[in-house]
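Take this structure, written in structure tokens, and hold onto it; I'll ask about it next.
One protein chain is absent from this view; the other protein chains keep their places.
Let's turn to subunit A:
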């Protein structure tokens, strides 16, 4: 273990010196790399979303068990680049304002389709928790009659998403699609993901779950929306795009945005809301990718995104490497010891998240780790949480060392929906 860390930091050091070979690292060059990695990450998210869209089209055209499995595999692959993009969300208002369309979570899935009786009914918090749009062509929402006879991207985006002002009404994005492909995970803390039968998309008498045509319509609309939403975001980071321009407009604010994204994702979001909370509640529905049981990957690639931003490196889905002058180089110029501390802590977090992933892939699913009294699972998850908390402390030190202290970022989403989990 020790030697692996040494190898990793040695690699980082040699890359660092290469980037600095021709003199001082400038903030502008670091921001260029940051924007280049964003552009590549969102472009890869788009590429893999298009593959998902094609697999969904094939499933709808010729429903079969194989076609459903292929769509699921495409969804899993699409998550790899997208999760690495999440570090861009905090600190870049343009991303934070948009991300709810593609990655909102957690969701009351009964809004979308049939659910098990154990799911419960409408709640104090959400009257639409069991609306079941797929089975209901016309319904009342916030006192108004909604015509849902045709399920279109516009219906999902404009009427159902955050219906009645409730965040848990998630009608679009990866997790809505995930639910439509896998269905509810009814295994509780036992192994196994959702097990939606492929016949939920069958035509005629083979149809199960009712309204297969409307379910297909929903899945198609959600997949098309995902592609168009990602197209938009990828364009914002391309040359001349608004997100890139914003980052480059003020160098100190740009560096601050990088560190804000790293710290906010590490601490409040991933360590707190996504990992520790589910563990303390012993609730398998608090899993981030709860239908597909893909949470171990979701956490792993979130962590990797933070590391990407610091090291200025991203491996694309075609295997090529995007790299350039990095935040690590910049910090090393100010304080080489602090840079080493940051690099090592990021590596330690990735090792801890890697252990969760390894155990899950070997059959110890993430929801099993959350079970009350499961000491091994608790140790695995807390290993990741502690790594993330520890690296946040060093991110704060980096903020202070670079003198870019203006971390008081709140996207409009956080202001409007202060559903913080704890304080």
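Convention: contacts are C-beta pairs under 8 Å (C-beta built on N, C-alpha and C of every residue); 3 or more make two chains touch, one makes a residue touch a chain; residues count from 1.
By definition in this document, contacts and distances are computed from a predicted model.
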Protein name (UniProt record) of the chain left out of view, among "2-oxoisovalerate dehydrogenase subunit alpha", "Cellobiose transport system permease protein", "Peptidase M75" or "Lipid II isoglutaminyl synthase (glutamine-hydrolyzing) subunit GatD": "Peptidase M75"
Residue of A:125, A:158, A:206 or A:361 in touch with the missing chain, whole complex considered: A:125
Among A:115, A:148 or A:168, the residue in touch with the chain that has been omitted: A:168
Sole residue of A:153, A:272 or A:354 that reaches the chain not shown, by the stated touch rule: A:272
Hidden partner chain, touching residue among A:204, A:319 or A:373: A:373
Touch residues of subunit A, complete complex, unshown partner: 90, 106, 123-125, 142, 164-165, 167-168, 263-264, 266-270, 272-274, 276, 280-283, 285, 372-373, 392, 395-397, 399-400, 405-409, 413-415, 417-423
